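Data first, discussion second: the structure below is written as structure tokens.
With one protein chain withheld, the remaining protein chains of the complex are depicted in position.
Then we have chain A:
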Amino acid sequence: MNERSSVEIYTEWDVVAARQLGRDEAKSIGFGTVDQARITTAISELARNIYLYAGTGKIEIRRLHDGVKKGMMIISSDNGPGIPDVRKVMEDGFTTSGGLGAGMPGVQRLVDEFKIETEVGVGTTITAIKWLR
């Protein structure tokens, strides 16, 4: 399997394709069922955010090994409207779409490392890393 693979998000079904890819990768890296579910759910949230707010974008998955530990990096990138107030998005219960508002803070809790780069009118890139323990 490749070190990196990606799924373009255009429709709601691409969300399913993205998390299927994530699950397969997570399984082959050696993550257990709970972590597989965490990774799959995180990808699901990220991909759905692309679909809901940016329209189109990409979910990229990379394998990591720094010599000691193995892991998986999920990069969600889009050229959408960007996030005006990142702090608000990371608050539990904040939503602009009538959802639960648990997506972004939830993803942060599901993974080990989490980073948002966003600029209004330019797009958003979110990087999430899960290490294999």
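Operating definition for what follows: contacts are C-beta pairs under 8 Å (C-beta built on N, C-alpha and C of every residue); 3 or more make two chains touch, one makes a residue touch a chain; residues count from 1.
One rule holds for everything that comes next: contacts and distances are computed from a predicted model.
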- Quick one: find the hidden chain's UniProt protein name among "Cobalt transport protein CbiM", "STAS domain-containing protein", "ABC transporter permease subunit" or "Spermidine/putrescine import ATP-binding protein PotA". "STAS domain-containing protein"
- Using the definition of touch stated at the top, determine which of A:19, A:58 or A:130 touches the missing chain. A:19
- The listed residue (A:25, A:45 or A:78) that touches the chain absent from the view is A:45
- Query: Residue-wise, where is chain A in contact with the chain that is not depicted?
  - Reply: 12-13, 15-16, 19, 33-34, 36-38, 40-41, 44-45, 48, 92, 99-100, 102-103, 105-106, 109-110
